[in-house]
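Missing here is one protein chain; the remaining ones are kept as they sit in the complex.
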Amino acid sequence: MTAQSVKWFWYASPQTFYPVAGVIARWCGAAAAVLCAAGLYIGFFVAPTDAQQGEAYRIIFIHVPAAWMSMFIYVVMAFWAAIGLAFNTRLSHMMASALAPTGALLTFIALWTGSFWGRPTWGTWWAWDARLTSELILLFLYLGFMALQAAIDDRRRAERAGALLAIVGVVNVPIIYYSVQWWNTLHQGASVSLTRAPSMAATILTGMLIMALAFWMYSIAVTLVRVRCLILENR
Amino acid sequence: MLEAARCIVVRDLLVAWRRRSDVATALLFFVIVTSLFPLGIGAEPDLLRSIAPGVIWVAALLSCLLSLGRLFAADHADGTLEQLLLSAAPLGVIAAAKAFAHWLVAGLPLVLIAPLIALQYDLPAPLYPVLALSLLLGTPVLSLIGAIGAALTLGLRGGGVLLSLLVLPLFVPVLIMGAGSVDMAAAGLAPDGQLLLLAALLIVAAAFAPWAIAAALRISME
Partner (left out) sequence: MLEAVDLACERGGRSLFRRLSFALRGGELLRVAGPNGSGKTSLLHILCGLLSPTAGAVRWEGTEIRRLREEYSKQLVYIGHAAAVKDDLTAAENLRITCTLAGHRVSPRQIRQALDSFELADLPVKRLSQGQRRRAALARLLLSQSLPLWLLDEPYAALDAAAGRLVEELIDGHVARGGAVVFTTHQDTRVRASRVIDLDA
């Protein structure tokens, strides 16, 4: 075994990872707080008022980053699931299990804020917009993963079953996304779409990116705390 | 290898034949569900004509889901599933054979019954072939993907409902393309794109699902 591979598997042991996770979680948590403050400041005070949508569009600073992160986390979750199945490392499975609730939460936030955005823009609390519908299905995928793991008593079977489900899900996500997009064009026609956000002024883009980063740091922090709990539970 | 696959298909068909009433009830469910919509929404002919493809497809989905719970449960209960895992043929082939037998018993009859339902909804005659073809291409995909869920939820409490939660999101593309193809034809456009996509989904599912089903069976049987 080369020195490289020894180092990777060293951190794959739950015992060694536990303190490391704690340190990273603290730093990421702090970073998340700072970035979030900065992002929200830009979003609510610095960014200009939109000509079409007025002040209501500002929810985009939470909605879009949450949606991005919800999809990103699913991919990361599937990645850890695949590693867990391939190398039979418990910590990888724990990472996947820890990521799911955060992913589900962000998906829910994306749906909720999307709904708030839709209300003043279209007059309804829910419109079957392509992105919102995809997010809804993504939420079901997350909840399915969590439900499956909760329903199985044997830890090993629960982890591996969830992992397989996550992998099958990640392969399907692009297919689902594409088919929902197509479905939306067939049935909605030329109505205003949430995806066509106000023309991206530089400040708006910066604001969204900072918020995305904030959510990312938050996700890492919360996931690592959850992993630490799982490590303690499974000793 | 093909010997074993054929053996399993014949076996499952034989068992289904000897338990005809179970199979018939699942198909009856399909008919009942489609009858509920007019009762719930109103029997206005234009409305029914426009919702027909969607209703038939959703009912097909639910009917398929209902019978998926039984796919591996019976084999698991009487010990034959263990023997399937120990057979001389690759588990993927066995899984594909089981899914195929399931489709023959639970999916193919839907393709044959659907025109009758379409009649009830006064769907225009030219749309019948599109509806039948979309179901013919789509229901095998439902059997294949559903079998993955059935294998993962083997022997769990709350299995049926959990299976639905796991598998319905994965069914969405098939539903959209299936019902969408008939909608396109209804609008006077060619449904080729959607039907070809369904065919593509079928090919991809046929190629990859058996291995996922085999992996899921191994995970569940440990």
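Some observations on this one:
Every chain is named by a letter (A and B) in the order it is written, and numbering of its residues begins at 1.
Definition applied: a residue touches a chain if its C-beta (ideal position, glycine included) is under 8 Å from a C-beta of that chain, and two chains touch if they have at least 3 such contacts.
Source: prediction; values computed, not measured.
In the complete complex, the residue from B:C7, B:L47 or B:L156 that touches the missing chain is B:C7. Of the residues in chain B, those that touch the hidden partner chain are 3-4, 7-8, 11, 14-15, 18-19, 78-80, 82-90, 221-222.
We take it that only the chains that are shown with their structure count from here on.
Inter-chain spacing, taken between the CA centroids of chain A and chain B, is 31 Å. Taken together, the chain B residues at the contact with chain A in this complex read 148, 152-153, 156-158, 162, 165-166, 168-170, 172-173, 176-177, 180, 183-184, 197, 201, 208, 212, 215-216, 219-220, 222.
On the chain A side of its complex with chain B, the touching residues are 137, 140-141, 143-144, 147-148, 151-152, 156-157, 160-161, 164-165, 167-169, 171-172, 175-176, 178-180, 182-183, 186.
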